[in-house]
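What you see is the complex with one protein chain gone and the rest in place.
In order of appearance the chains are A, B and C, and numbering begins at 1 in each one.
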Amino acid sequence: MTIPDFLLAAAVFVLAMVALGLVRILRGPEEADRMMATQLFGTGGIAALLLLGVATQAKAVLDVALTLALLAAFASVAFARSASSSKGDDPKETSRQ
Amino acid sequence: MTLALAVDISLALLVLAVAGWIIAVRDTFGAVIGFVAYGLLLALVWVRLAAPDVALTEAAIGGGLTGALLIGAAARLRGTEAAARAEYPGAFTRTLAAVLAVTVAAALAIGVLALPDPAPTLAPAAAAASLATTGVGNPVTAVLLAFRAMDTLLEAIVVLLALLGVWSLAPDRAWGGCPGPRRPVDPDGVLAYLAQLLPPIGIIVGLYIFWIGADLPGGKFQGATILAAMWLLVIWAGLADTPPIGRTWLRVLLVAGPLVFIAIGFAGAITAGAVLAYPEGYAKPLIVAIEIALMPTLVLTLALLVAGAPQRIPPQ
Amino acid sequence: MNAPTLFGLCAAALVGIGLYGLIVNPRPLRKILAFNLVGTGVFLLFGAIARRGAAVGMDGDPVPQALLITGIVVAFSATALAVALVQRLFDEAGSVTLAPDAPAKAPVEPPDA
Partner (left out) sequence: MSLVLDIFTIVAVSAGAFFFLAGTVGLLRFPDTLTRLHALTKADNLGLGLVVMGLLPQAEQPFAVIKLIAIWLFALLAGATVGQLMARAARRERPTP
């Protein structure tokens, strides 16, 4: 049971967690839930990628993970921007009444 | 190596599950969210297929730009959800489509299983033709800019034509205006905070990935995509505005990259005997020059493709 | 059953799933998504073949991998053009139905921010 095998097993486990997160995407009543599952997906994906890369000594895995981490917030920003545009006001105003 | 195979099988099943779900789910927004997750899983698959350059491209474009583009579109078209529900084809069409899809997939699967055993490869030819002469360490970059330079040149022009196509969809009153709606965003909000903190680091990472492209996996497409994403982040946070498409500096920069590429290509005809050939010993500097010239063009083009068609005239 | 063959079969299945979605789903945005699935399926097939062609000390054949990078960027720009078309169709006709006998509605004036 060498270290690479352990890391590969951990990668499979994290991928399984990511798959479970997919179920929340299915059942998510609101779009915000789905975005959260995507965020967990992103982080889980980065973790699985790092485990895979270090275990199999794959090249440039850190750069791929760096790109993914950098753009992890991008989809959610697009969602927040589109959600705020179609629903008008900002909740900060509503909380002041 | 059964454990590595276990990883591959679980990854492949996950990819197929997400793909099936993208098609089956009723709500378009859920499908687009699934597509973002699908892009991320594909980056993992490319790492497992030992293609780090492609993994980088997929992560940057699939995970970042395509997701943002589709989420924006899905949000804007949310109103059309109910109307389209009546147009679902009947059971007969669906079974026909299923039969066609299964036969196409089966044909491809048979093709995959029947691939010739001494796997045909162009690696030795590419190595001999481009790696030895150009001194570029990364074989994929060497192929992109030396062995198959024509593909990269045509691709840079195709991306530019796609941008022209998107711009030509502007309504007459907004011609020459700014793409994308301009929405007031509170300057001290979370989005503004992210747009002030992330881009400087993102620019450094983008330029780093662009620069190492010569010898390690990376390159101009991946670097340009990251820089384009950072620019979009600043625009969406309201800190900057999309430039009106009539600006001359914008149009000059958009055309500069391909023009430099074409110029160096035709100069090759004189000095090195063939179009897009590099004279002896000057290959690497010329390749780096082309990549530097293409960077601004790609950053502008990719970002403006996501920003979309012009919609409003900027206040003079 | 090694990695390239496994992902090659996965690619074939992706093309099938994408094709089904392309035909069945009436909404244009869903057709774009399905078309992207077909595209990534074909790219995955390229990747599997490139992985099989590993030689001369490289993990994979660089020529198809270079074509893949070009393909992904062009597929993205095609998607951007398609989304812009759907957006303009929505702005003009107020609906994105592709049905030929759709009632022509007065074009909805997009809100000027």
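Rule of thumb we're sticking to: a residue touches a chain if its C-beta (ideal position, glycine included) is under 8 Å from a C-beta of that chain, and two chains touch if they have at least 3 such contacts.
If you're wondering where the values come from, they're calculated on a predicted model, not measured in any experiment.
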Subject >> Omitted chain's touching partners, listed by label >> reply: A, B
**OP:** State which residues belonging to chain B touch the missing partner chain.
**Re:** 190-191, 193-194, 197-198, 201
**OP:** Provide the residue numbers of chain A that touch the chain removed from this figure.
**Re:** 3, 6-7, 10, 13-14, 17-18, 20-21, 23-24, 30-33, 35-37, 39-40, 42-44, 46-47, 50-51, 54, 62-63, 65-66, 69-70, 72-73, 76-77, 79-80, 83-84, 87, 89-91, 94
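Assume only the chains that are shown with their structure count from here on.
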Original post:
Measuring from the mean C-alpha position of chain A to the mean C-alpha position of chain C, what distance in angstrom results?
Top reply: 22
**OP:** Any chance you could list the residues of chain B touching two or more other chains?
**Re:** 4, 48, 50, 53, 65, 74, 76, 181, 183
**OP:** Return the residues of chain A touching two or more other chains; collapse runs of consecutive numbers into ranges.
**Re:** 59
Subject >> Residue ranges of chain A touching chain B (in the complex, touch as defined) >> reply: 5, 8-9, 11-12, 15-16, 18-19, 22, 25-26, 28, 31, 34-35, 37-38, 41-42, 45, 48-49, 52-53, 56, 58-61, 63-64, 66-68, 70-75, 77-86, 90, 92
Original post:
Which part of chain B faces chain A closely enough to touch in the complex?
Top reply: 3-4, 6-7, 10-11, 14, 17-18, 21, 25, 29-30, 33-34, 36-37, 40-41, 43-44, 47-48, 50, 52-53, 55-56, 59-60, 63-65, 67-68, 71-72, 74-76, 78, 181, 183, 186, 191, 194, 198, 201-202, 205, 209, 212, 216-218, 222, 226, 229, 232-233, 236
Subject >> Residue ranges of chain B in contact with chain C within the complex >> reply: 4-5, 8-9, 12, 15-16, 19-20, 22-23, 28, 31-32, 35, 38, 42, 45-46, 48-51, 53-54, 57-58, 61-62, 65-66, 69-70, 73-74, 76-77, 80, 83-84, 87-89, 93-94, 97-98, 100-102, 104-106, 108-109, 111-113, 115, 119-127, 139-140, 142-144, 147-148, 151-152, 155, 158-159, 162-163, 165-166, 169, 171, 181-183, 219, 221, 301-302, 305-306, 308-309, 311-312
